[in-house]
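One protein chain omitted, others in place.
Should a chain be cited, it is by its letter among A, B and C, assigned in written order, with residues numbered from 1 in that chain.
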Amino acid sequence: MPEPVRRAAVITHGKRETIGPALDRLEAAARASNVELLLPQDEAAKHDLEQDGGDPSQADLVAALGGDGTMLSALRRFLGTATPAVGVNFGSVGFLTSIPEDELEDGLNRIFAGEYELVELPTLDAHAVDDRRDAVNDVVATSSTLGRMIELAWSVGGESLGSLRCDGLISATPSGSTAYNLSNGGPVLVWGLDAMAVTFVAPHSLRARPLVIPRGRDLVVTNETPDVWVTALADGHVFSEIPPGGTMTVRLGPQRTLLATLPESTFFSRYRQTFAG
Amino acid sequence: MPEPVRRAAVITHGKRETIGPALDRLEAAARASNVELLLPQDEAAKHDLEQDGGDPSQADLVAALGGDGTMLSALRRFLGTATPAVGVNFGSVGFLTSIPEDELEDGLNRIFAGEYELVELPTLDAHAVDDRRDAVNDVVATSSTLGRMIELAWSVGGESLGSLRCDGLISATPSGSTAYNLSNGGPVLVWGLDAMAVTFVAPHSLRARPLVIPRGRDLVVTNETPDVWVTALADGHVFSEIPPGGTMTVRLGPQRTLLATLPESTFFSRYRQTFAG
Amino acid sequence: MPEPVRRAAVITHGKRETIGPALDRLEAAARASNVELLLPQDEAAKHDLEQDGGDPSQADLVAALGGDGTMLSALRRFLGTATPAVGVNFGSVGFLTSIPEDELEDGLNRIFAGEYELVELPTLDAHAVDDRRDAVNDVVATSSTLGRMIELAWSVGGESLGSLRCDGLISATPSGSTAYNLSNGGPVLVWGLDAMAVTFVAPHSLRARPLVIPRGRDLVVTNETPDVWVTALADGHVFSEIPPGGTMTVRLGPQRTLLATLPESTFFSRYRQTFAG
Partner (left out) sequence: MPEPVRRAAVITHGKRETIGPALDRLEAAARASNVELLLPQDEAAKHDLEQDGGDPSQADLVAALGGDGTMLSALRRFLGTATPAVGVNFGSVGFLTSIPEDELEDGLNRIFAGEYELVELPTLDAHAVDDRRDAVNDVVATSSTLGRMIELAWSVGGESLGSLRCDGLISATPSGSTAYNLSNGGPVLVWGLDAMAVTFVAPHSLRARPLVIPRGRDLVVTNETPDVWVTALADGHVFSEIPPGGTMTVRLGPQRTLLATLPESTFFSRYRQTFAG
C-alpha cells in the first residue's frame, strides 16, 4: 500500500459551477485527513481564492473534481512526474474517475490514507507538421471542413496500408479505447495492454477494420486530400492543422500516466458501470 | 422503351476542369443523334459559352457529366418535373451514374435513342428550424463544433426513442444508403424499397443500431446539447443550424427522382463495381 | 376497436412447467370475461385435460402462454386464417408478446373486451430442395457440420451477388429483424415495412454488408461447398438439408400473420424493453 498523502494538488472542471460546493467538501476532507491542498495559480484564480495555493509540484497526489475531461487535464499536467491522479466524478462520463460524487468524503479519506492502487497507463506521442503533443486517451485526425470527406494514406512500422476516404482516423490507448474509439467500432483494450488501437471514422470502404498495434511500430498518416486540410486533436484538443500532403506520426510514448484508484474500482467495474445505461 | 430524346439539358461538375473535353464530346454525340442541347445559364457561363443555352425546362432528359455529386445536383434541380437524369461518371464515386467516362459516346447514343430504363427513387423532406430542403441521398445532423460531441433525442412516428451522445445522425434513402450511411455501419437498402435508414455517427452508446423506417413515419431529432449547435445537411450541403433545444423533422417526401439508366447498369452491378476496389 | 372475444384458442410453451399455474389463471380470466376456451388436442393432452377442448378453428383469438417461441408456434399454426394471436410472456424473450406475466389477468381482460390493435406482419416463403416452409421471423441457412465453414452463392431478383465463405445466411422479416438478424449485425426493420433483411453469419469476407430487399425480389442461395451440407431452418426449426450444389429460395410470402397487441405495447416500447437489459 502506498504512503499516506500529505500534500494534494487540486484540478477542477473547466466550468466552476459544474462541481458546485465540491471544493468546500474537498477542503473539509483534506482537513480531516491532515492533508495540505496545493492549488495551481489558474485554479486559485478560477475559484477566487486569494491565498497562495502552494507549489503543486510538491504534491503526493492530484485530486481531480470533474469528469473524464478533467482527469485527462490532470493526467497530462502531471505527465512525467511521479504524482498519481485520483478523480471524483462530477461529469457524465467517468471512466477514469474512481470515486462517485456522493462518496467524495469517504473515497478521498481512504485515498488520503494510502488505500489505493496505482495503475500505469501508456500514452501516445504525436507529431503533426511542426507540432508535438502527448495524449492520454487518443489522437484523432479529422476533416477540417464540415461535411467534406478526407483521403488518408496510412502506414504502420514503415509498411504502407494503402489509402482510404473517410471522416477521420483514431489512434487510442487502452484508456482511450472505451471513448471515441469504441463509438466508431474499435475494440476495448483491457488496461495493462501496451498497445494502441487504430480505427477509422466513417470509412468509405468495405475493407477497413480496427487494428491493434504493439509498442514499437509507428503509425504514419498522410493527408492525401487535394483540397481539404486535416485537423489533429490530442484528447479532444486541436493541436495541429495538416495541409494536403502533410503527415502525422503517432506512437506509444515513453511517458506513462499514473492513476490512483480505489481497489474495488477496477477496469471491469468501470466498464460495466459506464456502459450499463 | 421510352421515346427517343430530342432535347437534353446539361449539368456539369462544379469544377470545369474535372470533365475536360467532355462537353465537346457530348456536343458531338448530341449532333450525331440529332439532339438539341439546352444549357442552364450558370452552365453556359461556367463554360464561357456565349450562345443562348435554350430553356432547360423543355428538356426530355438531363445529361450530367461528373460524379455522384453532379448527379445529385441534376436530380435535385429537376425534382418535381418528369425529366429523368442520366450520368456519365467523371468522379471517384459513381453510384448514381450509368455510363463510364470512356463509354460516353456509345452510352449517350443508346440513351438518346430511348434505350434506357427509368428508376424512380424516393426523396427526403427535411425541416429544421425555419428551413426546408429536399434531399435525394441523405439528411445529416452533425455537431457544428469540430471535436465536440452532441446529444440528440429522437422519436419515430411520435414515439420517443430516447437520447444519445454522438457525432451525428444520418437519415438515408435507398440511393443514399450506399453513401455516408454505409460508412457508418448502416444497411444497404435495395432500390425499389420505399423506406429510409436511420444510422448514428459515432454513437457513444453500446445500444444504437441502424433502423429502417417505412414511409409514413416521421423522424424527429432534437438537439439536447446545452451549448453546441447542430448543423443540418441535405446531400452534403448545409441548409440549417439547429440551436440547443431546436428540432429537425425528416420524412420520406412526396417527390420522387427519375433516374435514366442503361438496362445493364442495375443496382447490383453498380454495387459490385463501386465496392470491388 | 375489434369485437369482444367470445372464443379463444390456447397455445402454451412446449414445457408445461414453464408456465406454472398460468393455465388456471387464464381459465379464471376467461370465465370472468365470459370467453370460451378452445384447446387443440395436443394442448389438452399436454395438460392432462380430459374434456373435449372444442374446435380451435372456431376461435376469435389465440392466447399464447410462453415466450417468443410459443408465439411463433401460434402465429404459424393460424397462418392463413383471420385469427389474431396475443401473447403473455413467460419466456426470456418477449418481443412478440404483449402482456407481461404478472399482468395476465388485467391484460387478457382488456384483450377479451376488444381493447387491442391488430398488427399485420409479413412472412417468408422458403423453398429448399423439395421442402417448403412459411416463416414468421426468419429463414436461416447454416453449415450442417459443426466447425465447418460453408460457401454460399447468392442472387437477388435474378442478379448474382457472388459467393462468400461463411457460417450461414439469415433472411429476416421485420419481426425477425430483432432476433438472430440483430445478433449478426443486421438492421432493425420497423414493423410496417414490407421487406426482408439478408445478413450473413460470420462472413469470411470484408465486403459483406446487410441488405434490405423489397417485396417482389427473390433471394436464391446455392450451396457451393464441395463437401458440406447446408441445413435450412425456418423460425429455428430444421426443415431441409441442402446438398452441395443445391439451392434455397426465400421470398416475402403471400400470407401475413395477425398480432393482437395492447395499444401501449408498440414496436418501440418492446424494443426499448427487450434491449434495455
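Note that contacts are C-beta pairs under 8 Å (C-beta built on N, C-alpha and C of every residue); 3 or more make two chains touch, one makes a residue touch a chain.
Treat the numbers as computed from the prediction; the structure is a model and nothing was measured.
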Contacting the left-out chain in the complete assembly, out of A:2, A:100, A:147 or A:210: A:210
Options C:2, C:54, C:114 or C:236, residue touching the unrepresented chain: C:236
Hidden partner interface residues of chain C, rising order: 92-93, 140, 142, 144, 146-147, 165-167, 179-180, 182-185, 201-204, 206, 231, 233, 236-238, 275
Absent chain, residues of chain B that touch it: 206-207, 209
Footprint left on chain A by the chain that the document does not show: 156, 159-162, 182, 185-190, 192-195, 197, 207, 209-214, 216-217, 266, 268-269, 272, 275
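The definition used in the following text is that only the chains that are shown with their structure count from here on.
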Contact graph of the chains (line, ring, star, complete, other): complete
Central chain (distance from its CA mean to the mean of all protein CA atoms): B
Rounded Å distance between chain A and chain C, as computed from the means of their C-alpha atoms: 47
Junction residues of chain B, two or more chains touched: 182, 185, 275
